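Of the protein chains in this complex, one is absent; all others appear in place.
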Amino acid sequence: MKVSLREIHKVFSDGTHALRGVSLDIFPGEVLALLGENGAGKTTLMKILSGIYRPTSGEIYVDGKRVKPKNARDALKLGIAMVHQHLSLIPGLTALENVAVLEGASLSQVSTELRRRVEKIAEELGFEIEWDRDVEELPLGMRQRVEIVKALYWGAQLLILDEPTTVLTPHEVKSLFQVIKRLKEQGWSVVYITHKIPEVMEIADRVVVLRRGLKSAEFSPPYDAKRLVEAMVGEVKTEAVEKLGKPGERPVLEVKDLWVYDGDRAVVQGVDLVVREREILAIVGVEGNGQEHLVETIVGVRKRSRGMIKIYGGYAYIPDDRQKKALVLEMSLVENAIIGKENEFAKRGLISWQRAERFTAKLIEEFGIVAPGPWSSVRQLSGGNQQKLVVGRELSRGAKLIVAHQPTRGLDVATTEYVQTLLMKTRNAGAGVLLVTSDLDEAYKLADTIAVMYRGKIVAYGPVEEMGIELVGKKMAGL
Amino acid sequence: MDSKLWLAVAVVVIIVAIGAFLAFQQTPPLQTSTQQTTTPQTATPTQTAKKGNIYVIYDIGGKGDLSFNDMAYLGASRAAKDFGLGLKEIQSKTQDDYVPNLRAAAKSGDAVITVAVGFLMTDAVKQVSQEFPNVKFAIIDGYIPDRPNVMSVLFRENEGSALVGALAALTAYYYNCTKVGIVLGMEIPVLWKFEIGYAYGVRWAERFIKQKFGKDVKFDILYVYTGSFNDPAKGKQAAEVMLAQGVCVIYQAAGATGLGVFEAVAEAGKKAGRTMGPPFAIGVDADQDYIKPGFILASMMKRVDVGVYTAAKMAVEGSFKGGVLELGIKEGGISVSTLDDLAQFLEIGIRAGAVKESDAQNIINTVKEMRSKIPTWIWEAVDKLKQDIVTGAEKVPLPTSQDQVVQLRKELGLGTVG
Amino acid sequence: MRRLTFSLLNTGLALFLAFVLGAIAMWISGYDPLLSYKSMLLTPLSDLTYLFSALAFSAPILLTGLTFAVGLKAGLFNIGAEGQTYMGALGAVAAAYLTRDVSALPLAVFLGVAFAVAWSAIPALLKIWRGVNEVVGTIMMNWVAYWLVIMAVSTIFANPSQPEESVKMPEAARLTPLVAGTDLTLAVPLAYLTAVLIYVFLRYSVWGYRISISGQNPTVAKAYGIRPEQAVLVAFGIGALTAGLAGVLQVAARPPSYSLARNLANVYGLGFDGITAAMLGRGHPIGVFLASVFLGILQEGARHMQIEAGTPFEFIRVIQGLLILFLALQMVRKI
Partner (left out) sequence: MIDIVPLLLTQALLAAVPILLASLGEILTERSGVVNIGLEGIMLLGALMGPLVVDYLHNRAGLHLPDIWWPIVAMLAAALTGALIGLLHGYISAYLAGDQIISGVAINLFAAGAVAYGIQAYWGVAGYKQVPEWAKTDPIWVAVFAFVVAGVMWYILFKSRLGIIIRACGEDPESAFNMGVDVNKVRLLTTVIGATLAALAGAYLSIAYLSVVTKEISAGRGFIALANVVFANWNPALAVAGAFIFGLFDALSYWLQTLNLARYEITRMIPYIATLLIVAGVIGRAKPPKAVGKAFRRE
């Protein structure tokens, strides 16, 4: 099956011009890597192909015939399926029921035929899946496999994988690549969305690079990593982040024997760690190994079951999902800017909104936030500007401990650099940073100390000099 | 605004239109009562030309309470017709509406008499009658003895309740049953008169039986306050519980909740394969014998309509004076329903189009047959008690405070189950 | 600003359509819509007695409406105002029972508010500790309050000389009409002042801010040191404060009875009217104020509609229902 996209434009209702005329061909039996940094439009483009978004203009052809998929099901009928980065299985339904949604409404039960065939597909791919559990309870890796099986079951011939490795261990990544190769051999097309160069080099038959909503380059093997990067980020002047001085002695965060349960599952199991002044401790690991619970327990969103957490000198918190965990989207910048420090703007219990507004204006200026005004709602801001607001707010707390959870996720290169620089500056000024990331590059760039988390435990811990990338990779995979 | 909006608006309009069309198919349009055909609902020109208006202020129960509001309407509309007056009805949503309602009536300047229905309006009438000393007020069930422009219409429901208590007990005795019951609404002071009066009548019947047959019979009197005047389901459940414990006659003083009592009694009778009691229910306030013909032994009639009519009449004729108009058995304000009463009520219903003529005849026949099955000595006994009350030979206790009620319950042995 | 414009336009359009449909319904039923509306909306404004009566009705509705509005801010669907109003009234009655002089008034406010707050703490704590949905919690507490207060008024607090109601507020402790011959008591300015205070509280106070954050996004609140549980407690507590005050004022500042009826007829339904006011007023204290005045005028207008046009009382409810239905439509989204 040959799929062609012609001159696709997408303008979102908030005015973002995400795609500015992209054309693309996907041939049968190839693995096409769609490379680009966050916000380049890769995902938007593929969501249009898979029926989730409607293009503002442009045309889609499947085997030469013009098609207009209205939703994912239409696309699937055409043989196109997408496995989303934030998987789109429906919570509250079992894995099997998620596959069966597409069967359509009927008073009959999910057929045994479906179950049999689904299990067969899973077996062929070497997947082990608990079909009768609520998908919410399944680990992320397994959910991804459910999505792949679902796509195959419903006859997809073009499989779009959106950043599939973020939720996988290195071992799982390997087996995913094998699956992709096997699919390719059987004549399937795979579109592989990523911003990770090594993955591209390993798996792709062809690479298309997107930048700022435009196709910037196309490559075939053999690839030159450097040229790939250039095509992806353009020319970026990266200000080197300089680490100044050694970590101090005084701790700003102490965690001892911390246990956290989610339901009856121990998701954090006896974690010990210390963050000192002028130290960045990077906790790396594949997502879903308890990092989220660890962070959220430290900042008090979740309850610990056992253990001790001591924070010296206050904390700032940059969560991994700014829209859900850091900002109240319906409220204004001013109201968002003073969350957690509302007392500083209050006299006798009454907040002075004038002072809060002045403070916000300062944040806007200092951190280069592009916003219609301090009283416009945060929802109107772009993702990067939302993150700048969060980072600005948090760093202006003057806390001794910064808890940064995936602080650069979803940001473009420039903003990523900016945020990283800010973190480093804060460290240099004497604060301690707990950086939780799944991006090893970021970890190595910033950290003084690296800890690896696997299945709720810290499995390796040491100064960055002693933690070689190979060792870390192994530990992340639980080896 | 988009097309969907208009569609939604259209849906609403259509629903309302269909509903209204269905509801108002009948001609002539709009009669708001069973009892009256000729009382105009709206202020028509002919009406404004009338000599004035009777204002009726209903309490929060409003019309349809099967109690004093309905009966007050009945009396007021009859008076309006007889004396060529207009009728203005004002419904109260909360207790706070009483004063403004009375004021609005008083301020209108065309009120021949303003009738406040219900004891809850006592304070309000006290106040507004003072503000408007030239306006005539009547209050039903409320006690305001010292105002020249307020007539308090009170009823001795305890007397009537004693009569139906005797009727209940004697009928039960006739059917070899020793348990009677009473289902009440919310425990408010007015209802004590029903409860205690009923119990007194039952105990009187015991003495009567002893005298006549030389037998010692002891009746259990079960009573339940359902706490509600508007939930028939509660009345039904309460009555069922009583029936299951062997109660065969149940008196109700519970407004619309009492409808459930009738339902339970009739259902139990029909389940036992009967078209008539036992078990029996006893109605209250109005003549309710028609609601479940054959299963309602009689009704304790509290003629609020008579009270309202009398007050209006006095106002029209200029004989109105403040003070208390107390209506008991003697004055014809309290009675036990008769076949004549039933016929009269049904006649009103037929005129309003609420009852079909053929149905009415069936109802009367059924009730007649039922009554004839009750031996005459029972009716005579009830009559004797009535005479004794009129002459003052029997004094039915009249509880006015909680302590008295508690005391009387003990004395009369209410609520004991054998 | 745009949001405000939308709100006003929506409300205006809803009002218009509800009245038009109401008129059609009246016309079909054979009543005179013009006369009905004139007597319903204009007569209350034509006479000071009527106007003050309308304002007197607006006071308790405003207070219970604020309960719901504060709950909404905290993301709660707190329909407990009904029961808390009963408890407030019970507190006032208890005060009247305990002291027979002017001190009954402050005691009434204290006890009434305390009872109401204690009552609201139960569903609040059940929500926090056991995750009991506040809708269920408050519905159940409303019913329990209903029977409990009836029992109290029928027994210890019964008025021996007028057993259909509770003991009366001592004469000295009553808030009597400010203008003789009307129903305008201090309750009205007090309620309006409360609305202003609640507005200030929600807009300017630290806790008001925390409630808003918790209501909009509890995760964010938790992450930055605001405890949503506390916000729930505070929102319930403030709500109970106003609802309890409504109950107290119904006893202490409402002529002629200055007591609590045995069937709770002078407090029953206020909580639900408050929900209506809060919805009409879009949950904003000033909006709730305007809505409660409007509802007060409707309630006063209802009697004049019955007198002058002979139109039954139920039409008021029908129009209110239609009005709120049209509000739900959110008819104006784009200008």
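The chains carry the letters A, B and C, assigned in the order they are written, with residues numbered from 1 in each.
Rule of thumb we're sticking to: a residue touches a chain if its C-beta (ideal position, glycine included) is under 8 Å from a C-beta of that chain, and two chains touch if they have at least 3 such contacts.
As the structure is a computational prediction, the values presented were derived from the model and not from experiment.
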{"item": "Chains on display which the left-out chain touches in the complete complex", "value": "A, B, C"}
{"item": "Omitted-chain contact residue, chosen from A:G64, A:P91 or A:P222", "value": "A:P91"}
{"item": "Selected from C:G91, C:G137, C:P177 or C:G310 as touching the chain missing from the view", "value": "C:G137"}
{"item": "Touching the absent chain when the full complex is considered, from C:L98, C:M151, C:A172 or C:L193", "value": "C:M151"}
{"item": "Subunit B residues that touch the omitted chain in the full complex", "value": "4-5, 7-8, 11-12, 15, 19, 22-26, 30-34, 62-66, 69-70, 73, 181, 187, 222-228, 230-234, 236-238, 240-242, 244-245, 256, 259-260, 263, 291, 352-354, 415-417"}
{"item": "Residue numbers in subunit A that touch the chain omitted from display", "value": "12-13, 51-53, 71-74, 76, 88-93, 97, 100-110"}
{"item": "Those residues of subunit C which, in the complete complex, touch the missing chain", "value": "29, 77, 126, 130-133, 135-137, 139-141, 143-144, 147-148, 150-151, 154-155, 275-276, 279, 312, 314-325, 327-330"}
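Here is the rule we go by: only the chains that are shown with their structure count from here on.
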{"item": "Smallest number of contact steps required from subunit B to reach subunit C", "value": "1"}
{"item": "Chain located farthest away, centre of subunit B as origin (C-alpha)", "value": "A"}
{"item": "CA centroid of subunit B to CA centroid of subunit C, Å", "value": "33"}
{"item": "Chain centre separation in whole Å, for subunit C relative to subunit A (CA means)", "value": "48"}
{"item": "For subunit C, residues contacting two or more additional chains", "value": "none"}
{"item": "Subunit C contact footprint on subunit B (complex, rising order)", "value": "1, 5, 8-9, 12-13, 16-17, 20-21, 23-24, 29-30, 32, 41-43, 55, 59-60, 62, 88-91, 93-97, 99-101, 103-105, 107-108, 119-120, 122-124, 126-127, 131, 186-190, 227, 400-402"}
{"item": "Residues on subunit A engaged by subunit C in the complex (per definition of touch)", "value": "296, 299-301, 317, 319, 324-331, 335, 338-340, 342-343, 346, 349-351, 353"}
{"item": "Of all residues in subunit C, those that touch subunit A in their complex", "value": "200, 204-207, 209-210, 212-213, 216-217, 219-226"}
